[in-house]
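Excluded from the complex is one protein chain; the other protein chains are retained at their positions.
Order of writing sets the chain letters: A, B and C. Residues in each chain are counted from 1.
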């Protein structure tokens, strides 16, 4: 069971330009006041951007590694579903940049995350090697 | 069970100026490559900064609300413990700003997060009201 | 002469939802390698977002104050014109959030900036008072 399973992240559609996904709101993704934890938005963005970049480059000997995220919280969500829409802003030789919008069931923008992904030659330096 | 429980976040020491905490590395906080998921760092920072601000202002009729986080990933962690050290950079009338450093068991800086917390008069607009 | 004059910022159209502006590329906005200095993108975003928020609230006794910016550099510009398009993502009671896209003459996205503006009651604490 990975962190994505723990979050309950469901990928609905994915390409090298955009990803649609969602997370059902359960008690386990809330903070003590009953709102979806802000960390969830950054976690979802990280998962979608890194996976989509890695998948798009699957035929090359590269590893997609998160460099950083920047998140703005606009409106709390306390029930229903968190809808995520990741769009690629930039496809560079060494970095890809994604913007991820998180909306509620009424379609209101609740958080926005920018994620920069590094594209590195070879496997990740600290990635456990197969035996 | 809240999101903090899910993460396994343990607060070791907390004041209105700094917080020490840790997260044991388990499979459930890793992404598919076996590294601690980047979203965990932002989630930990959000939890520490918001809770410490709220606690410091407990005798006032205000609510601490996360406005945004900015995270840089410097070095992956794959085992042991994630150590978090939150320090307050600024205590304003309407916002508090925290910096949170995440280190591994060898004391190496692995991620750094800046978190801005809004201090709002009254309870949060969407906070569930007590009966 | 203000910082905006120094930059050569020209506002083309402005409302409370979006702003169009541009900066002609001159030697004085470049860094030593001959590219537009990255600081210009953050400066332009700050100017557009803060001014548009302040103007939209001109009939209220509030001050628009920048809280933070987050900038990603995607592609360098070395000549022509920097085109800026600011769009409001969120209009809250205490913060407004804007996204600003910077493009070159070919319409390519070269930088993107997210800017959070605080809306504070009364004049700014440190603003020089009229005599």
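In this text, contacts are C-beta pairs under 8 Å (C-beta built on N, C-alpha and C of every residue); 3 or more make two chains touch, one makes a residue touch a chain.
Note that the structure is predicted; figures quoted are calculated from it, not measured.
Chemist: From the list C:40, C:62, C:86 or C:102, pick the residue that touches the absent chain.
Modeler: The single option touching the absent chain is C:40.
Chemist: Using the touch definition from the top, which of C:19, C:56 or C:72 touches the missing chain?
Modeler: If we include the chain that is not displayed, C:72 is the one touching it.
Chemist: In terms of residues, what is the contact footprint of the unshown chain on chain B?
Modeler: Residues touching the hidden chain, for chain B, are 70, 72, 74-75, 89-90, 92, 97, 99, 109, 112, 114, 116.
Chemist: Spell out, residue by residue, where the missing chain touches chain A.
Modeler: The missing chain touches chain A at positions 67-68, 70, 94-95, 116, 118, 120, 125.
Chemist: Just the residue numbers, please: which parts of chain C touch the chain that's not shown?
Modeler: On the side of chain C, residues 1-7, 27-35, 37-40, 42-47, 50-51, 65-73, 75-76, 78, 124-128 touch the unshown chain.
Simple rule for what comes next: only the chains that are shown with their structure count from here on.
Chemist: Using mean C-alpha positions as chain centres, tell me how far chain A is from chain B in Å, no decimals.
Modeler: Those two chain centres are 19 Å apart.
Chemist: So the centre of each chain is just the mean of its C-alpha atoms; given that, what is the distance between chain B and chain C in Å?
Modeler: Taking the mean C-alpha position of each chain, the two centres sit 30 Å apart.
Chemist: Show the residues in chain A shared as contacts by 2 or more other chains, in ascending order.
Modeler: 70, 72, 75 - these are the residues of chain A that touch more than one other chain.
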